Every structure is written in C-alpha cells, then in structure tokens.
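Excluded from the complex is one protein chain; the other protein chains are retained at their positions.
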Amino acid sequence: MARGATLMSKAWNSLVWLTIGFFVVNLLALIGAVAVNSFATRWLGTWFPPGYTTRWYFAAWDEFQLSDVLLVTMEVVLAVVVLSLLIGVPAAYTLARREFAGKRLVTLLFVLPLLVPPITYGIPMATVLYQLHLAGTMTGVILANLVPTVPFVILVMTPFIEQIDPKLESAARVFGANTLRVFLHVLVPLLAPGMLAAGLLVLVRTVAMFELTFLTAGPSSQTLVVALYYSVFAAGVRAGQSVDAMAMIYMATTLVWLFIALRFVDPTQLVTRVKKTS
Amino acid sequence: MPRAEGARQHGEFGEIRLDRVSRGFDGVMALQDLDLTIRRGEFIAFLGPSGCGKSTALNCVAGLLSLTGGSIWVDDRRIDELPPERRGFGMVFQNYALFPHMTVRKNIGFGLAMRGVPKAEAEARIDAAIRLVQLEAHGTKLPGQLSGGQQQRVAIARAIVVQPPLVLMDEPLSNLDARLRLEMRHEIRRIHQELGRSTVYVTHDQDEALSLADRIVVLREGRVRQIGTPEELYARPATLDVARFMGYRNVFEGELDHWQDGGQGERVAVRRHDLRVVGMPREALGSGRRAAVAIRPEDVLPGPEGEDAISGVVESVEFIGREYAATALTPTGLMLHFRSHQRLHLDEPVHLRAAPERVLVFAAEEGA
Partner (left out) sequence: MTIHVADHPPAAARPTLRRRMAAAGWDRTTLLVVPAALFVLLLFIYPFIYGLILSFEPMKGGAFSNYTAFFSDPYLYDTIGTTMWLALPATVLNMALAMPIAFRVRNLRWQRALTTILVIPITLGTVLVAEGLLTYLGPQGWLNRTLIELGLSSGPVRLTHNYWGVFLSLVITGFPFVFLLTLSYVTGIDPALPAAAATLGAGPSRQFRHIFLPLLVPGLAIAFCLAFVQAYSVFPSAVLLGAPAGPTRVISIAAYQAAFEQYDYSMASAIAMIMAAVQLVVVVAVLAGRRLFYRGPMGSGKG
C-alpha cells in the first residue's frame, strides 16, 4: 500500500516535471527559431540554415526605418514611465496612508483598467482620441498607454508604502520639516526602491504593449511592437529573415529590461497584484 | 497481547522512547542525540532559548521533519519513518493553525472525520471537547471571529478530541498577552490533569516549564543540557547554562580557594579580589583553579555588617510587588542582584549574604 502510494506520487512527479520541461523546451525553441532565422542566409527544409549572415539586421534597419521607430519607442516609454510615476505615486501614498469616504470606490476605479483587457476599452478610447484629434500623435499614444500603467503603479506602490513606518514621516514633521521637505528628504529616499521597481515594470509592460499603441498610433508614432506587427502582417512582401531580425531587436529590448527589472523585483509582480485588492 | 487488555482505546501505550534522535540542516546539527523516554500521562517540557533545537525536536516527534539520525519508538513499534498522519499524535501549533474556512466545530471534528469516526459518536465527542475548553457558545463561528485565547482553546480541543496517545504543543502561549498567558497556562494544566494525556510542550519561558511540566528537558545549541523535575532544575542546575536559564542572575568568576567538608556535604570557597563566597560544587572542578559562582537574586539578602558579607552600595531599586529588586555595586566593580523587604536608597551601603547551600559553583567557562 505504502509502496504503491510512493510509486504513484513518483509517477505524478515525473509527469509534472515533464510538463514543465515540455513547456520550457518549446518556449526556448520558439525563441531559438526566431534567432536562427534572423541570422540565416536562407533557411528552407533543413534543421539548420546552410549559412549565417548579419545582413538581415541591416536590411531590417533600413526597410522598417528602425532608427525612427526606436526613437519613438524610447520617447513614448520614457514619457509613460515618468508620467505614470508622477500621477500614480501620490495616489498610492494616499491609499496607503489614509482612510477616507469613497476609498473603496476609488480603489475599484484603479483596479478596473487592469482587469478589462486593452482591446476591449481600447476601441472606444481610440474613438474619443480621434474626436479630440489626438489619435495618431505621440500625445495620443502616451495617453493611451498611461491608462493601464497609472493604476499599475498605484497597485504596486500601495503595499510598498504601507510597509514603510508612518512614524518616520511623523518624526520628520515633529522635528519641523514641512510637507515638501518631508517629501524630499524622507519619502523620496524611502520610496526610491519601490519607484525603481514600479518604473521598470511599467517600462517592460509598455515596450510590450501592442493593443493600445496599435489602436492609437499613426505612421509617425509607431512603437517597435506595432512596427513588428505590421511587418509580420505584410510578410511575403519582406523577407522572413528581416522580419525575424526585427523581432530579435524587439526581443532584445524587452529582455534586457526584463532582466534589469528582475534584479529588483519579484517576478510575480509582473502580473498585476490582484490578490492584494480583491 | 497482554498489555492491550487494560487499554481503554487504541491510543494507549506504555512509553515513547526517543533514541539518539538527531536532525541536521545542510550539515548544521539543529538537534543532536536526544535520548528521552516519555511515560504514560507524563507532561514533558522542552525548554531553551530560540534556536536551541526544541521546535526541531517536537517536529521530529510529530513527523513533520524527518530524522537524520536515531529512532523513535512507541513501546516496541518504530514510528520515525511514518508520515505525521499515521502517527496519530495531536499537535497544537504556535500560531494555532486553525483552518480558516471551517467553523469551530468542523475544526475540532477534522481529526475525527479523517479517522472515519461515525457521525453520532463524532458529534458527541466534539460536544465534550467544546465543553472541556468552555467554548459552548462559539461552535458555529469561524476562527477569524474568535479572540486569540479562544482560538487557542479551539486548537487544544482539536488536538485532544482524537484522544491521541501524545499531545504536542509548540509554544502555544507565545502569541497571547501576559494575562491571557497565565490564564491559559492554568487551563492547559487543568485539561492535562483531567485527561491525563502524555504531553510534550515546547517553550522558551522557564516559568511556564516549571509550573506545567513533570519533567523538563533543557536544550541548548541542539544538545540536551539537563533533564530533570522542575524542583531539581530549580535547585540544582547541572551546568552554568541551565543555571542562567533558571534565573541565577548573579554569575561571576573567581579563584578556587579551598575545599571544606562541613558535614552537610561538600563545600567549596571561591575568592574574587577581596571577597569570598562559600557554595556547593555542582560539577567536577578541574585543576584550573578558576570557578564560576551562580546565585539567584532571591537568595541574596541584605544583613548586618560582617566578615562573611559582601559589601557594596545600592545601584538601583525597583519595587516588584511584595519586595524590592535591587542591585548593588561592590568596590571591585561586581554587580549583584538581590531582594530586600525594606525600601533602600540609592548609594546606601549594604552587606549581602547568601546561604552556602544556595550558592552553586561550576567550572569556569573556557575562554570566558
């Protein structure tokens, strides 16, 4: 009986590990296939391409005007990170420190944009931005991307601020610091690690945010991920390798930031902290 | 099976024997060579500071940790390789570990349900357990709706309702405030006296151990320092460690002066600068000529001036109820804790004495 049970649990264990392994292997193969193809001279009907080249990267760079796209991406991402911290952190501070009438309603307001998928609210939002003649502009793209990132910053920062002892602020006040000074000399240094984490997460999410940018961007305000979509969509016109070269450039951008981010944060933070709020 | 005849149920046993029980974590021995025989109905306390291995020992008995050495026996049945669910012991956890999604009744009845006890009998036993811990009014509540003390009672009821041969308690009172702690201590004592279940109780509080246990196992750094009744430990700690833990707050070193056999057993004198105390040696005093003296504050009393008294001036006074707890500083810089029935003034000279049979002399600690 006991032996049967251990045999069962061993079989179960192996099955679980096999599943994990299968998933990871396929994931790595998926990334590997893109990488190999982007360096392939020609790759048809063989395990590996006959020769390797870097020319697709140059081709992609010119064909897709990647220098412009990367510049736009950087500008959008930077603006989104800074603005979402500026708007989100004060709100998180209030939610962490104060009990007030309507707090539950406000919290719900901040959770909703994270629960509703971007494409669902993106279409009406894009419509409004078109009415305001903001769609197709950088401003429009930045505003659209802020919709999920501001609540995201709030939900990441609120528990972070909650665990900072409020007595530190009280102490600063008792010693005569005014609000601005409390903020600059006490809060900012204490909040810096949390803001760094939140900012990096927003950065990774914004680089990868397809739907909202896609719905609101014009030709001059595309980010990398949208340009990649268009190039895949128009595949056949372009060489598959140069599309994959672009995919590699995109992947490099997100992965670099992902690994930087993971030095500072717990991977589970990448998915929204719904547990805290529900 | 002659022994089984007198047993009231399957849980009865003669004794539980721990034989050189050891547990290491990554090469660090958290518990080493614990030998202990728990007799039926006995209340054993594992006492020691945090990290001494007492919780490790308890978890090894419970089966929540596997042993890295030694064995555990119930009479002649070896159990140390059984998983916890097949040992049938009851356990009370430090944070109670009540199932938050079950009512008080469901929590208490969980073990009975797992054992497949028929419904009617289970209900009756749950009722009895709830009465025993005086929670009659709270049966349908969830644990989250109870106070800390009430949760503690549920945890105890849950552990004993299955009539386990052995009840394990892991610092059950450490989350309660001082008043409740005292109250629950009496409660645990009452329940133990009522049911007579063998119990192993882990604590870092010597008062708890002294007041509850039949025997105390003092652990430090994973090793047993002493096993004895509360009276033995209180009066005759085996090592300086145990003495410190038992409230011998005055510990100082000196030169071994000379031996003296006063008819009431061995006596030994220790000299430190110009003062000299006589006490009872508690272990073989090596030829090193250095010895450590340990005295409880309660055994040091002020009296008239004399050659056998230690003189000093009052450093601090604190009223602790019936008497004053005070410290005095001798001219050579020794600080002594003592008790006084009279109010003392700071810097007032005092002359302190302790009866030789209350003064314990140990070998000096190496490197100290």
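Order of writing sets the labels: A and B. Residues in every chain begin at 1.
Convention: a residue touches a chain if its C-beta (ideal position, glycine included) is under 8 Å from a C-beta of that chain, and two chains touch if they have at least 3 such contacts.
Keep in mind it's a predicted model, so treat the numbers as computed, not measured.
For the omitted chain, the shown partners it touches in the full complex are A, B.
Within the full complex, the residue among B:N95, B:T140, B:Q193 or B:T332 touching the omitted chain is B:N95. If you put the hidden chain back, the residue from A:L7, A:L71 or A:V116 that touches it is A:V116.
Across A:I20, A:L168 or A:V188, the single residue that touches the chain missing here is A:I20.
Check A:A11, A:L30, A:L168 or A:V188 against the missing chain and you find that the one touching it is A:L30.
Residues 9, 12-13, 16-17, 19-20, 23-24, 26-27, 29-34, 37, 43-45, 47, 87-88, 90-91, 93-95, 97-101, 103, 106, 109-110, 112-113, 115-121, 123-128, 130, 143-144, 146-147, 150-151, 154, 179, 204-205, 207-211, 214-215, 225, 228-229, 232-233, 240, 243-244, 247, 250-251, 254-255, 258, 262, 266-268, 270-272, 274-275, 278 are the ones on subunit A that touch the missing chain. For subunit B, the residues touching the absent chain in the complete assembly are 62-64, 83-91, 93-101, 110-111, 114-115, 142-144, 148, 151, 158-159, 162, 168, 175.
Convention: only the chains that are shown with their structure count from here on.
Mean C-alpha positions place subunit A and subunit B at a centre distance of 54 Å.
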